[in-house]
Structures are given as C-alpha cells and as structure tokens.
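Sharing a structure, written as structure tokens. Questions coming.
After this line comes chain A, so read on.
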Amino acid sequence: MPRALKGALLPIGLMLLWELCARSGFIVAESMSNPTAIAHAAWATVLDGSLLKATRETFGAALAGMALGASLGIVCGIAFGLWRLLAALMRLSTEALRPIPSVALIPLALLIYGYGFRMEIAVVAFASFWPLLIITENAVRGIEPRLIEVSRALGFGVVDRVIKIVLPAALPRVFVGLRLAAAVSLVVAVTVEITANPIGLGYALIVAQESMKPDRMFVFLIWIGFLGWLVNAVLLRAQQRWFGRMGNWAEHGR
Partner candidate 1 sequence: MRSPLARFVGSAVVMLALIGLWQLGANAGVISPVFFPGPDRSFGTLWDQLHDAEFWHAFSETLRRMVLGFVSASIVGVAAGAAIGLSANVRAYVEPTLELIRPLPASAVIPVFVLMIGLNERMIIAVIAFASLWPVLLGTVHGFKTIEPRLIEVSRMLHLTRMELIFKIALPNAMPDIFAGLRLALTVSLILAVVTEMLSGMPGLGHNIIMAARSFRSADLYAGIIVLGAIGYLTNVTLERVERHVLRWRNDPSSAA
Partner candidate 2 sequence: MTTSFLAADKLHYVVGETTRLNILQDVSLQVREHEFVCIVGASGCGKTTLLRLLGGLLQPTQGSVTFRDKPVTEPDRALAIVFQDYAKALLPWRTVAGNVELALESRRVPRGERGEIIHRLLGQVGLADRADAFPVQLSGGMQQRLQIARCLAQSPQVLLMDEPFGALDAMTRQSLQDEVSRLSAASGTTVVFVTHDLEEAIYLGDRVIAMESRPGRIGEVVDVDIPRPRNQLTTREHPRFLELRHHLFNLLPTGH
C-alpha cells in the first residue's frame, strides 16, 4: 500500500467512525456533532462572513503582537550577543521574568487595557519576545569571530557592523526564531481569546460552545489547526527558499 494511502487511512477511518456513531445515536448530537453537520456549518460560517472576520481579528492581533515582541527581542538579542557584559548583568532579571507564563499576564493586560486588541497584542508581544531574544543572542554569539574582526579592520562603526555583518550572518537562525514566534503568537492569541477577550477565532470557539452549537465549534477548531499548519508550512517554504542554499546550518548550528 502506498505510503500516502496508509497515512490517510487513520483520519478517514476515524471520521467515518464518528459519522456512524452520530447517526446511530451512539453519541449524543448535542455535545459531539458529526462530520457532515460540521461540513454544513463550515459552509455557513464562510457565507455569513464570521469565519473571515474572526480570522482577520486573530491574525491582526497575532501579527501586531509578534511584530512588537519579535522586534524588541531581536534588538535585545543583538545587544546581548554583542556585549557580553550587558548580557551578564541582565541575566538574573531576564531569568526572573522569563518563567512567567504569558497567560498569567492576561488578567494584568485586561486590567490595564480592558477588552480589545491592545490587551491581546500586549500578551502576544510578551510571549514572542523571549524566543527571539534567546535565539538572536545565540545567533549573534555564534557568528564567526573572523567576520567581526574583519568589520573592525574595515573601520565599521557599530551601526554599520550590525547592519552589514551581524544581521545578515544571524539572519538564517533568526528566521527560524521567527517561525517559532509565529506559531507561538497564533497559539497565544487564540488562548487569550478563549480565556478573556471577546474577539477573534478563540472567542468564536467559546461562543459556539456556550450556545451549544458543536458543529460550529468544530469548524473553528479545525480551522485554527489548519491555520497553524499553514503558517508554519508557508514560513518553512520561505526559509528553504531564501536560506536553503546556505545549507541547513541554521537549524542545527548552536
């Protein structure tokens, strides 16, 4: 049996089983729904625009939060990578803040900003800051020392050095960090929406659950999973396209 067929067997089999159980009355429809109902509901959400609206909201918040958090993380990562003393002095402070789960900041963000985009962006920014800080710092540290020496010999100032040597050299690994941060941003955004924020896909999920509409709920659940996969697949493609020629050292170099 060809490999593709083998892989598809399990999900298709499970869906058929699910459909059967629902139709035979084995599962109570109110809580579990079934594939055909979900398919219908999916079409409905597309038609009434709720899927698109929620997707735009979640993506908007996730993107904005990531832009904020990742850029701060990259800047700090470069600073920590280039100036060991700074990194050493900040070590305790960063180690104290890093273990705080981003979800623990949801109530704080809620307190300060109330419901809406800003609060979600703040939490996402916090979450995406850390991976970029760590990865960028490591990437900058890992730059071939010879290159830094060359930049000094050429008389580059700090800004030039960063732009012309540090950033390009660190870029492949930083991109891997961005891929990671993108996944994290999406997850955190959805989590914030599920927990407290009445916008986006997470909120749509909760609303569907609270109004006892399991088919709608599963539509959003599957859509969220699909988006997560899609974002990662697209970024992976881009990574291989842009950095593939440089070899795989980006992912494995440490």
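Just so it is clear, contacts are C-beta pairs under 8 Å (C-beta built on N, C-alpha and C of every residue); 3 or more make two chains touch, one makes a residue touch a chain; residues count from 1.
As a selection rule, all candidates are chains of the complex that A comes from, given by their letters.
Keep in mind that what you see is a predicted model, and the values were worked out from it rather than measured.
Every option in 1 or 2 belongs to this complex, yet chain A touches just one of them, candidate 1.
Of all residues in chain A, those touching candidate 1 in their complex are 3, 6-11, 31-32, 84-85, 88-93, 95-97, 99-108, 110-112, 183, 186-187, 190-191, 194-196, 202, 205-206, 208-209, 212, 214, 217-218, 221, 224-225, 228-229, 231-232.
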